[in-house]
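Heads up, one of the protein chains got dropped from this complex, but the rest are sitting where they should.
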Amino acid sequence: VFDFVDGGSFDEITTRRNRQAFEDMELRPHVLAGLADVDVSTSVLGQPLAIPVMASPTGLTGLVHPEGEAGVARGLHAAGSIYVLSASASYSLEEVASGAPGPNWFQLYMWRDRGFVAELLQRAQASGYRALVITVDVPMAGSRERDIRNGFSVPPRVTAKALAQGLTHPRWSTGFLRTPHMTFGNTAGRPVPEGTGLTPTEYVNSLFDPTVGWDDVERIRGLWNGPLVIKGIMRADDAVRAVRAGADAVIVSNHGGRQLDTAWASVSALPSVVEAVGQQTEVYLDSGVRRGTDVLKALALGANACLVGRPPVYGLAAGGTAGVARVMEILAKELRVAMTLSGCASVADITGDLLVAEQMTELMSRQQ
Amino acid sequence: VFDFVDGGSFDEITTRRNRQAFEDMELRPHVLAGLADVDVSTSVLGQPLAIPVMASPTGLTGLVHPEGEAGVARGLHAAGSIYVLSASASYSLEEVASGAPGPNWFQLYMWRDRGFVAELLQRAQASGYRALVITVDVPMAGSRERDIRNGFSVPPRVTAKALAQGLTHPRWSTGFLRTPHMTFGNTAGRPVPEGTGLTPTEYVNSLFDPTVGWDDVERIRGLWNGPLVIKGIMRADDAVRAVRAGADAVIVSNHGGRQLDTAWASVSALPSVVEAVGQQTEVYLDSGVRRGTDVLKALALGANACLVGRPPVYGLAAGGTAGVARVMEILAKELRVAMTLSGCASVADITGDLLVAEQMTELMSRQQ
Amino acid sequence: VFDFVDGGSFDEITTRRNRQAFEDMELRPHVLAGLADVDVSTSVLGQPLAIPVMASPTGLTGLVHPEGEAGVARGLHAAGSIYVLSASASYSLEEVASGAPGPNWFQLYMWRDRGFVAELLQRAQASGYRALVITVDVPMAGSRERDIRNGFSVPPRVTAKALAQGLTHPRWSTGFLRTPHMTFGNTAGRPVPEGTGLTPTEYVNSLFDPTVGWDDVERIRGLWNGPLVIKGIMRADDAVRAVRAGADAVIVSNHGGRQLDTAWASVSALPSVVEAVGQQTEVYLDSGVRRGTDVLKALALGANACLVGRPPVYGLAAGGTAGVARVMEILAKELRVAMTLSGCASVADITGDLLVAEQMTELMSRQQ
Partner (left out) sequence: VFDFVDGGSFDEITTRRNRQAFEDMELRPHVLAGLADVDVSTSVLGQPLAIPVMASPTGLTGLVHPEGEAGVARGLHAAGSIYVLSASASYSLEEVASGAPGPNWFQLYMWRDRGFVAELLQRAQASGYRALVITVDVPMAGSRERDIRNGFSVPPRVTAKALAQGLTHPRWSTGFLRTPHMTFGNTAGRPVPEGTGLTPTEYVNSLFDPTVGWDDVERIRGLWNGPLVIKGIMRADDAVRAVRAGADAVIVSNHGGRQLDTAWASVSALPSVVEAVGQQTEVYLDSGVRRGTDVLKALALGANACLVGRPPVYGLAAGGTAGVARVMEILAKELRVAMTLSGCASVADITGDLLVAEQMTELMSRQQ
């Protein structure tokens, strides 16, 4: 289960690159900015955020803790932020919406069964989800070789190794066995592929539809009454198309390095997307965000907010709702420190001036 | 035997560089391309390929498995691709041709004995080999220091270390002892150097002829009735000469890092060769190809197809013909994933636009 | 205690970067310069230095050795250099001034209690401190994660781990227990936060004031009768402001990587600061200086002198006053070797010509 959460696809080069790109960016801090108070709040699509970091959709989150996505949602709301519930969640969208006090967005995959997709949209709208996020970088699944080596499947198969590890982590195992959601919550009783014990990759490929195109986005745009966000943009030209297809915001993301391995870091792609569509629409940055300085850098490059995928899941695994809230609290604190030490009183003060000029130039020269 | 297959020459810097160059290239994937189907097939010299990856010639392949080159050929044909049989194969070209259901090409070294070379060409033509590949980067052998340290020789000498390793791998050893082809199949009874127990390097140097030049290629061009491919080109000017000498295609290759150590990666040399001769002739890329994204990148830089050397040999060692077929199947699957996740429906869609612009610029600036 | 001295903030990327930047700079030495004698002396703000290296302020230095800051001061004076006493020292400024034979400077933090700050200035002036150094890069503390993991606090708490380590280092522990200064010397009986056992970070944040700005510097300029130095400048524009606010010198420093992690190396920031204010004021370089060649490089880039933070503290820990003097002696000797081997008879001979041209160009291109 740890490897399912932690791993990337193939050689995990993009997963490492996402981190390296952030670590290689050098900050040039301001001093003596006279900061009466540092305000880390912002807003996305008109909705307030106490911290410019939302939680990315993650599938099968119930595997790491019985609270599953409901716990992540509660943790995000405790931090004053928004949770993007995955269509592949362990819990159904109704369960998550009813148990959480704050705003959620709903994430949708482009599944083969378009009738079911339309139905999901109606359910999400009925449950009060504030925005729709369409993930477009999964026409099929990147191969997660850790899962293959581990014999990881959905629902989990009991292997000798898994049994041994389970017995040596009794507290986790007890929680795991109490979980009623070892499979997908939203698609229960739905077009689940024949046979159990598929790898997540096989499962995804059985459901997902590589034939979807920009016209399908336009179609969904017509079905959804509210803001539309496209997640998985890694190029300026695709960002322009997303806006043309009706997106209110785009999320620059390479799926945490879990799809096309050796893709460039999403933060490397960010400046070109901001330059292309930043005047017309909001741009968020996902993949590799772990530290307050990462958020600072993404905002300095023009992002309106960030999303984190694995960190809240680790928080959930460690402490349920409280663990998620703690992760978000640490991020908020780190961002506050980073802004204070850089001389930024509010997110509006965070500009490209904080970055080394040569690196900005190089980032822009890497775009088409 | 493993070190003979896996090793490079001297410090193995070029062997590592071949991989590093691929890993350092960053992809900029397209999304929502509306891929009805992803077609990985292509053609080389008018011959269809189910996957744009052929198998490079490898010598003494019988050392790793009794099926030897015949097994590799069958595995490639099972995958719908072409095998390039080495003149230094364990099996004779007739044996490989008769036991394999698909098309093969024949690879030739520029040996001292020109009469024997002419005879080999006639035999290859008689056995139906569809194209002739002349390897031009072995005027003499690069020193494989692993072989020296291991006391590796042709035919193998039984050392204490080899005996110990053999006894601890009984299954492999049994197969090895059943192999009738521990030496060269095509040159049986031919100008084999005096004395047994030569290292592969000594063997090569005793047979090979550093005096061969472009005029020899023209001479062979006259002897061979079919397409001619030159393997081992690492510069644009040499590519131009190859075309002038009558080549129908060139293979950019540094022999998998087994010849001139510290040579640049073959994928680094590729763009200059494509620019120089890509309009007139086909260009293939060999050396370092291990992943589907590597194939995608080579094609994005203008290659018509790739060749893999060590991977099918590892497949053969692990599972004979089936192992080779499995290796090719994995490559095909990975290429299909890479194309799907990049938004390419066919190999024609794979263009330099998928690469980071700065890296393209840098690659071109490295050429003369 | 070792981790408190040695550590940086967060991932310690800037701490490592400070060293890497020095190591990556390549020297182009002159030969046969006919050096009758190599003179490493210089002066700062009109005060002579036997070696162009002073000691940075370090807090709570009494933790590593009973002599504390008084020992560091004596070691620096033995080496003919100047000690900058920290306002967060274990010893009071009067104790350090009375026990040391040479010149000291006094370092000040921008604390919440401005009355106390004014009082400190009077005490420092009365005790003969020759210059005032205002540290401006600590509006709040960077998180030192080693301290958090170690449960390090002020005053120290006895943990099981600390007890075990103390018992295995009996000589150090005996000295430690004899030390009367396990807390802050200058602030004794002053606005110490409620409760003991704060981490250094919590302690700093309880006292420090993020609202201070350039006007506060001007205010202190009015209170201090002597040279004023601003420490913690990392940008050319802030250096210009510092000079405008009345600074007689600036110290380019990122606090040894202990504040904003992923900030650029201070030696990377140095050339832009020298270019901006080097004609009007003196510029010193702090953070990462460990070798004689580091001093040579800083001076080649235009610094008037360097400061070292951790090295004298390590010297103190190892041998008290004599250990500090030995550290400074080694640095002087290394600088003498570096200058002799580069062909520089005096610090005036150390110019940018000693550095690889391309690296100079790149350093300048990284500035705004």
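As written, the chain order gives the labels A, B and C, with residue 1 at the start of each chain.
Convention: a contact is a pair of C-beta atoms (placed from the backbone, for glycine too) under 8 Å apart; a residue touches a chain by one contact, two chains touch by 3 or more.
Treat the numbers as computed from the prediction; the structure is a model and nothing was measured.
Put simply, the hidden chain is in touch with B, C once you look at the whole complex. Considering the whole complex, the residue from B:A162, B:L223 or B:L260 that touches the absent chain is B:L260.
Which of B:S92, B:S268 or B:T321 touches the hidden chain is settled by the complete complex: it is B:S268. In the full complex, subunit B touches the hidden chain at residues 10-11, 13, 17, 136-137, 139-143, 210-217, 232-235, 237-238, 241, 254, 259-265, 268-269, 362, 365-368. Listed for subunit C, the residues touching the missing chain in the whole complex are 22-23, 25-36, 38, 291, 293, 297, 334, 337-338, 340-342, 353, 356-359.
Methods note: only the chains that are shown with their structure count from here on.
The minimal number of chain-to-chain contact steps leading from subunit B to subunit C is 2. When every chain is represented by the mean of its C-alpha atoms, the one lying closest to the mean of all protein C-alpha atoms is A. Centre-to-centre, using mean CA coordinates, subunit A is 42 Å away from subunit C.
Residue positions of subunit C touching 2 or more other chains: none.
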